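What follows is a short report on a single structure.
Missing here is one protein chain; the remaining ones are kept as they sit in the complex.
Letters A, B and C mark the chains in the order given here, with residues in each chain numbered from 1 onward.
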Amino acid sequence: MDELQKKGSLRLKWAYEHMPVMKEIDQRLRKERPFEGVKIGMALHTEAKTGILALTLAAGGAKVRLASCNPLSTDDSVVLALREEYSLEVHAKKGETQEEYYSNLNKVLDLKPDMIIDDGADVITMVHTSRRDAIKGVKGANEETTTGVVRLKAMAASNKLEFPVISVNDAQMKFLFDNRYGTGQSVFDGWMNSTNLVIAGKRLVVAGYGWCGKGIAMRAKGLGASVAVCETDPIKAIEARMDGFEVMRMIDAAKEADMIITATGCKDVVREEHLKVMKGGCIMGNAGHFDNEICKKDMERMAVTVSNVREYIDEFKMKDGRKLYLIAEGRLMNLAAGQGHPVEIMDTSFAAQALSMEYILNNSSKMENRVYDVPNSIDTDIANIKLRSLGIEIDSLTEEQKRYMNSWEEGT
Amino acid sequence: MDELQKKGSLRLKWAYEHMPVMKEIDQRLRKERPFEGVKIGMALHTEAKTGILALTLAAGGAKVRLASCNPLSTDDSVVLALREEYSLEVHAKKGETQEEYYSNLNKVLDLKPDMIIDDGADVITMVHTSRRDAIKGVKGANEETTTGVVRLKAMAASNKLEFPVISVNDAQMKFLFDNRYGTGQSVFDGWMNSTNLVIAGKRLVVAGYGWCGKGIAMRAKGLGASVAVCETDPIKAIEARMDGFEVMRMIDAAKEADMIITATGCKDVVREEHLKVMKGGCIMGNAGHFDNEICKKDMERMAVTVSNVREYIDEFKMKDGRKLYLIAEGRLMNLAAGQGHPVEIMDTSFAAQALSMEYILNNSSKMENRVYDVPNSIDTDIANIKLRSLGIEIDSLTEEQKRYMNSWEEGT
Amino acid sequence: MDELQKKGSLRLKWAYEHMPVMKEIDQRLRKERPFEGVKIGMALHTEAKTGILALTLAAGGAKVRLASCNPLSTDDSVVLALREEYSLEVHAKKGETQEEYYSNLNKVLDLKPDMIIDDGADVITMVHTSRRDAIKGVKGANEETTTGVVRLKAMAASNKLEFPVISVNDAQMKFLFDNRYGTGQSVFDGWMNSTNLVIAGKRLVVAGYGWCGKGIAMRAKGLGASVAVCETDPIKAIEARMDGFEVMRMIDAAKEADMIITATGCKDVVREEHLKVMKGGCIMGNAGHFDNEICKKDMERMAVTVSNVREYIDEFKMKDGRKLYLIAEGRLMNLAAGQGHPVEIMDTSFAAQALSMEYILNNSSKMENRVYDVPNSIDTDIANIKLRSLGIEIDSLTEEQKRYMNSWEEGT
Partner (left out) sequence: MDELQKKGSLRLKWAYEHMPVMKEIDQRLRKERPFEGVKIGMALHTEAKTGILALTLAAGGAKVRLASCNPLSTDDSVVLALREEYSLEVHAKKGETQEEYYSNLNKVLDLKPDMIIDDGADVITMVHTSRRDAIKGVKGANEETTTGVVRLKAMAASNKLEFPVISVNDAQMKFLFDNRYGTGQSVFDGWMNSTNLVIAGKRLVVAGYGWCGKGIAMRAKGLGASVAVCETDPIKAIEARMDGFEVMRMIDAAKEADMIITATGCKDVVREEHLKVMKGGCIMGNAGHFDNEICKKDMERMAVTVSNVREYIDEFKMKDGRKLYLIAEGRLMNLAAGQGHPVEIMDTSFAAQALSMEYILNNSSKMENRVYDVPNSIDTDIANIKLRSLGIEIDSLTEEQKRYMNSWEEGT
């Protein structure tokens, strides 16, 4: 077997071995085959954990076609193994051009999928605009990430959404873990892999104190950095302050930052005005879905030279001699420069994906064209399997306690 | 001036000095006098910060009558100062009997209040049951704590609630800070004050991983303890695990625990079965609203002797020789054995109280008899004043960014 | 029994109950009576844990006389109980004048002690200068704290030391725990007790990054503060930086500090130049041995008014309106405003005291007039008893491993 394929094959098996929740779902779906004859189009970061989700849906009977939701996040070894060893249709490679990227998404839509799993909402957007030919059969979709959900809610608010979407991102078993502990760890996988620089003692600025930003800040502190947070929401700003972080405007933070990580879901968070005052040597990376959080256009315009100075790192030399560094072209540094979220984290996130797909399959006729939360029971089911896999037993309420929790008469 | 009164007087002034949000509200109310002629009945932990809330409402024109919402949480020095120096009507003392406690709440209701501020929902319950004579004039109420909100929602669910209640507990500027950082710190104030024992290296068990439990666990870790969490909710249980804590059933945790702190809002969380297996020397304390989380009845029944062995600590000697310790009779250890939440924490919590009272005053006619969230604008106002007081400036979205956040067309 | 005495009596019993190492030593000394007829003069912080050390030495046969090593650190309740219940000679009260302080130390020397336990080296200094009448019989002494050891080493370096002294401070079972975890916790006991202010989100400046400063910084971080460190040693400065703290000069730190805690062993660490630029509202406290780390003379000279504004807190109002606060007159805030180090911490520190006293008793004839380290075997003995009391079993080297650790031939 080809070396690259072997690597991908091992990564897939290793992932499956460490995804106990998906394993249990896989084994049930394999028996019940609920997706028999169903076509599922997926656009996700195409690496080992995603492979397991795709294979699980396929094991449940689905015809799956997979593309990447990001030009830089693909693991080519896994793509090869999925194709050669599992005969899965995958259209993705690391380092796609914009054109290749969209061409691959189009191939997914060429399948005329019954259901869609999207990450960032590009496919769902396409099927509502440029690829309306494929919209008719779509019963519903899942969306994986905050950015996509924001877009879809905007779409729903303008009455443009033409099928129901489940916001898998908002499953508790997803955002509480994936966005926080997943991003928190994988950003530093990307950091270590691309820079080999120390984190302890560094001034790290996190833009955004949502679940992702919280995770990054928490781990940065845990790795010894001195952390500052930039926020636009006053309540989150105070929360960051009470968590022991400095809170300031980007224009002030940039002057002292050794590292800046963005995780806002907004664009141009770091832009010309910040680049102007930034300390020489500052290394920037992005953990948000799109590569527009750090304004590359401004960086390129302001730079005298741009050169690749280490794997995944470009140096932008400014007129005044300052060198500014950008990791992975400003794309998701945890996936583009690292191996993405830890396997066990994606286990519960993708369990929410698989079960939400099944939910849409069974309930789409009763659903409206809006963004739905993941049903509570799915969250609880995943949590219980996960606990079991960890060998953890928890307390349960006694009858007396249940009664008490629903009463109001008993006081001091 | 009497020594005790002087102490209380200084504590009140010190609190006011360190409550910048309340200061700003106080100065406005003092001018506008919106509560002119309004009677407000309050049952809160009667100590310095509460004193400032009462004085602020009074400065705004209200006739205020104050009792304690807990028999052990009163600061007698503050009561004296409020009465003598500020002529406020206060009915509270530290160490009330059950009878005195209810007698004091009754005095509050004797005022026939137009509005109520409650903490634990005892007064609101009374006015719906034993004191229906006082219910007629009540336009609305605020409830301060999780436990009270649970009771009131149960009441509303059974259609028993006869006026609107604002759940001040659920203001972001309250629960994110008060329940987490407030409880997190003040529990250890109570601990240090009552035990003078080290926290580092201790096995500390937290029952409940809500906001209070999260705060306690976080601070316990920050003080060097090895922390285990007991939960009945599987998702919170996994969250605790991912935060680095052991998660187990109380029956297993009790065997190894050096300290057990309850913060569940439920009763009998520690009971006979746990007391039987508990390690000798274990010290128990409660941070939940009621004193029934650790079952004192079971402790008393099982003990050979009960004796006070240090300020705030009772020793329960078991037949087999084990000594088990209980802090502050199982009542809120942060208030009964310590000085309660830090001043700045209560600043924002009580700002939410003051502004919610004003909201009810202006809007009660349009409100239904149910439990309301604090209006978002109140949360944001408090956050902005707070940030200003901290001298923190934050970013704001550019017009372009605002547009982007509301669009869905822009993709990869 | 008098209320105060009862409180002290309970505190003594509680301490003894939680000092397993001292308990074991106490039981042995009680049998062996090695100190029969030996006079021991002690100057230590006169509170419950110290009481247990004094009682243990007395149980071993010694005639003990005890004074305080600090005018503000005495627990009057314990003094009363020691005198009335245990007939121990104690000369100490909380809030001694300078005159009373030295008069009490003189009473200790009037005993003509055979051995001395000192904390800060005041008694040892006196016996070498003003009280040379008492020096003849002194066989040796123990010194408890960094500051005292620095003084004694300076004394030995000038050939002025006339008897051997054991630096109990430098026992591993002392400084690794007492200076770090002890100070780390008790400083915040003093803080919470005196201020009732929140620590999370505060800018806390620690002066000194020795073991005490490390402990304070670590706990401050654990309680949510944003910590800056001031140091004069470049290596310690980098260590602080790598631990995630800001490192800066006091003149820069003072401008932003919400709290400043000194733990340097040096004087005038905070002085006029810093007070001039300090942010209004800053609260200062000291954890070093002497009350000269924060220059009170400068504060008093610069202040327009000085007034007590809460228990243990003085406000210094500057001409420009800024209010600066000082905890416990700049004396050890953990003892003067709190209950001192946790009981279990003093258990091992005082075990080192007791065993070092015994060591001097048996070995003084062979010892030179210099500062000795605590013998290793004492450290190991204490550690082993401590581990046993915690129920912890550890690995031991196999014979093969022992051999390997002493060989050099075995390589890659």
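Just so it is clear, contacts are C-beta pairs under 8 Å (C-beta built on N, C-alpha and C of every residue); 3 or more make two chains touch, one makes a residue touch a chain.
Remember, it's a predicted structure, so these values are computed and weren't measured experimentally.
J.: I'm checking contacts with the chain that's been left out. Which of A:Glu311, A:Glu368 or A:Glu409 qualifies?
T.: In the full complex, the listed residue that touches the missing chain is A:Glu311.
J.: Identify the residue among A:His45, A:Arg151, A:Lys221 or A:Lys236 that touches the chain left out of the display.
T.: With A:His45, A:Arg151, A:Lys221 or A:Lys236 as choices, the missing chain is touched by A:Lys221.
J.: Consider the whole complex, including the chain that is not shown, and state which of C:Leu4, C:Ile135 or C:Ile238 touches that chain.
T.: For the chain that is not drawn, the touching residue is C:Ile238.
J.: Kindly note down the residues of chain C that lie in touch with the hidden chain.
T.: Against the missing chain, chain C presents residues 69-71, 98, 101-102, 120-122, 125, 129, 150-152, 154-155, 158, 160, 172-173, 176-177, 181, 230-232, 234-235, 237-239, 241-242, 247-250, 252, 265-268, 290-291, 379-380, 383-384, 386-387, 390, 392-398, 400-401, 404-412.
J.: May I ask you to list the residues on chain B that touch the chain which is not drawn?
T.: 200-201, 221, 224-226, 238, 241-246
J.: What is the set of chain A residues that contact the non-displayed chain in the whole complex?
T.: 7, 10-11, 13-15, 18, 48, 181-182, 184-186, 188-189, 192-193, 195-201, 219, 221-224, 308-311, 313, 338-340, 342-345, 390
The criterion applied here is as follows: only the chains that are shown with their structure count from here on.
J.: Report the inter-centroid distance (CA atoms only) between chain A and chain B in whole Å.
T.: The answer is 37 Å.
J.: Would you give the residues of chain A that are in contact with at least 2 other chains, written as numbers and ranges?
T.: Expected reply: 238, 241-242.
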